[in-house]
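The complex appears here without one of its protein chains, the remainder shown in place.
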Amino acid sequence: MGLSKKLMTQLFTNLVRAYHFDELFARRLTRGELIGFYHPAAGHYAPGVAAGTVLEKEDYMWPHHRAHGVPHMLSKGCDIKYFLAEHTGKETGCCSGRTSWHWSYPEFGIFGMTGFIGGGFSQMVGYGWAAQKNGRKQVAMSCTGDGSFNNGRAHESMLMASNWKLPIIFLCENNGWAIHSRIEDMHPTEDIASLAPGLNIPAAIVDGQDVFACAEALQEAVKRARKGDGPTLIEAKTVRWREHDIGTPDLDGYRQRTKEELEALHDRDPLKIATQQVLETKLLTQAQIDKIHEDALAECDACEKFADESAIAEPTVEELRASVYAD
Amino acid sequence: MVQMTYVEAIKSAIQEEMRADDSVFMVGQDIRGAIYPHSKGLVEEFGEDRIVDTPMSEFGMFGTAFGAAMTGEYRPIVDFMFAACSFCAGETLMVQLGQQYFLHGSQTPVPMVILGACGTGKRLANDHSYIPRAEILHRPGLKYVFPSTPADAKGLMASAIRDNNPVFFLYHYDLLMDKGEVPEGQYYIPLGETEVKREGTDITVLANGLMYKHAMEVAEKLEGEINVEVLDPRSFEPFDLDTLLASLEKTNHLVIVDEDHARCGFAAEVMAQVFEKGFDLLDAPIERVCIENMPIPGGYMEPTVVPTPEKVEAAIRRVLA
Partner (left out) sequence: MIKFGIIANPYSGKDIRRIVSGARVISHQEKANIIKRLVAGLKAVGDCEILLMPDGSGLARKITEIGEFDARLVDLSELTGTWRDTYRATSAMVDEGVDVIVTLGGDGTNRIVAKACKDVPLLPISTGTNNAFPQLIEGTLAGLAAAKVARMGDFVKRSCTQKPVLEIVDVRGAVVDVALVDIAIVQSSIRGALAVWDVAEIYAALVTSARADVIGLSAIAGSVVDLGAPAIVHLDQSGTPVQAAIAPGIVDTVRVKSAQVLQEGILVPLGPNGAMLALDGEREIRLTPERPLFARFSTEGPWVVDIQAALSARPNTQTPSRPTKDVAHGT
């Protein structure tokens, strides 16, 4: 329980960075300056920031697909410039420009991703297995949404994690929407956390709009995992106030989500909530907060500059052929 | 050289690699008790941390191996018991596995072996009998080997474990108890070397696994009448075409026997490659002997739809006619 001042400052800073990067990615996609698609965080930043911030560099992580994992990765310490370069098809990209939007930061315990929801649950068991056996007290953080728990892999992954007491934290960032479908239409219970006790995994629900609340809960789960007490499921209730995927309609089933409904979600803006807390607790002054925003914007600029100035990844087909198999 | 069975040879390779390298572990269902004896007794030697039984959760079981391999610290063997069971791990296996290394910038290799038994002959019907082959070969990033003899079993398994890529090592039920000479100690067969298993001058028969046995049976029978050269690819990906072309320079005739459906299968692929690279070497059209395009029935009708020595002989005679 409790967060050190240093950790709180880190969490706040990472939240600000996540916010500005999300805006940056969304803006670039709209301008055609980003390859592929972009699934904006739009209110759904805090759980990922907390997850990345409470981990050690070596811990394994499978970031959420929302915001393409940027809140998670930047909080874990990854330099986002390589990801932006990837997303713009540059040779400096974290996957050598081969994917447009996959992550690979092996030295930070992030080995890849897939485009399918819940697609990482299988590998999480292996990450957990490796973390348990290698004797370095690592943990593995699985970040997915509520929709991914509709997938059978979630069950198998939790089952095996529980059987073997693997050091895995299953973070469910529940924004209540699987693309355009409400959780209440797709899942018999609104609380994903209620799935865990049947597999003997402790679970708790936390306010996903409060980055400090998320961090406290995740810190506790990480502590359990490191001690060898096995997996934990943390469900962070969060919101998404934009469309699933920029440029697609923002639907509730097959009807447009209303403006009023989306505006109301801004009352629970994680940045507003965190700012209020750091000011009230006198952790930071307004001037310090302004500086954090300035630095984040400068970081965004630097990342853009790096990506824009990098050469387009245009390997020859021979080079690509030589890259399919490892030696 | 020692005499051992095909399944003992698989076990011998696993055992020696596990002794040599602590990062090798095996995960599967009922592998401690060993439904198929390739893992029999291994748990006593290596302990439950390295011979790991899982629930019937193929996504989770496969993911244990895949994820552990991705971290760069382990070289797992995942045993699906029955090869077609591997598809229970669906998208993770068929989409993610092959792309993992390449898509993520060729930074983190995925060294692992996917093990499963399969094949006709036991009349178990399609789900157990069918050999996943064309599907796997169609996914770039995966390697694929299939042993025909005990020596192949040992040498290919040892190389598969040492390889830095995901290697499918599938093996045949009907060959499990076949005995043969196997080199003692560590023994490796490089992946991607087609072996000339029987020299001949009149016609080349490319065959593997149980089909290799059929081809050899026919070759012996035709001895004196037709001089059959039998080639075994052993490794389907990477595939060594050069040895086949060298053989065709001598025989100028080819029959491909593949224990898979003809349509879009390995035999079709080899035909295409031969047409592209060795058209001038052929004196007659190539024939394929494959499984009929239908789910493989079990029971007494199995031989009706799968390649048999009689069908192989008939094909040889047609090509040479």
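When the chains are written out, they are named A and B in that same order, and each has its own residue count from 1.
Simple rule for what comes next: contacts are C-beta pairs under 8 Å (C-beta built on N, C-alpha and C of every residue); 3 or more make two chains touch, one makes a residue touch a chain.
Note that the structure is a prediction, hence the values are computed from the model and not measured.
Asks: Which chains here would be touched by the one that got left out?
Replies: Looking at the complete complex, the unshown chain comes into contact with A.
Asks: Could you tell me which of A:Thr9, A:Ser100, A:Ser194 or A:Ser323 touches the chain that is not displayed?
Replies: A:Ser194
Asks: In the whole complex, not just what's shown, which of A:Glu156, A:Glu173 or A:Glu220 touches the removed chain?
Replies: A:Glu220
Asks: In the full complex, which of A:Glu184, A:Glu263, A:Glu294 or A:Glu319 touches the chain missing from this view?
Replies: Residue touching the chain left out of view: A:Glu184.
Asks: May I ask you to list the residues on subunit A that touch the chain which is not drawn?
Replies: Residues in contact with the chain left out: 1-3, 8, 184, 188-191, 193-194, 196-197, 202-207, 210, 212-217, 220-221, 224, 232, 234, 268, 277, 280-281, 283.
Operating definition for what follows: only the chains that are shown with their structure count from here on.
Asks: Cα centroid separation between subunit A and subunit B, in whole Å?
Replies: Centre separation, subunit A to subunit B: 40 Å.
Asks: Going by the contact rule at the top, pick out the subunit A residues touching subunit B in the complex.
Replies: Those residues of subunit A that touch subunit B are 60, 93-96, 98-99, 102, 104, 106, 109, 111-112, 114, 116, 119, 121-130, 133-134, 152-153, 155-157, 159-160, 163, 323-327.
Asks: Contact residues on subunit B for subunit A in the complex?
Replies: 49, 54-55, 57-74, 76, 89, 91-92, 95-96, 100-111, 140-141, 143, 164-165
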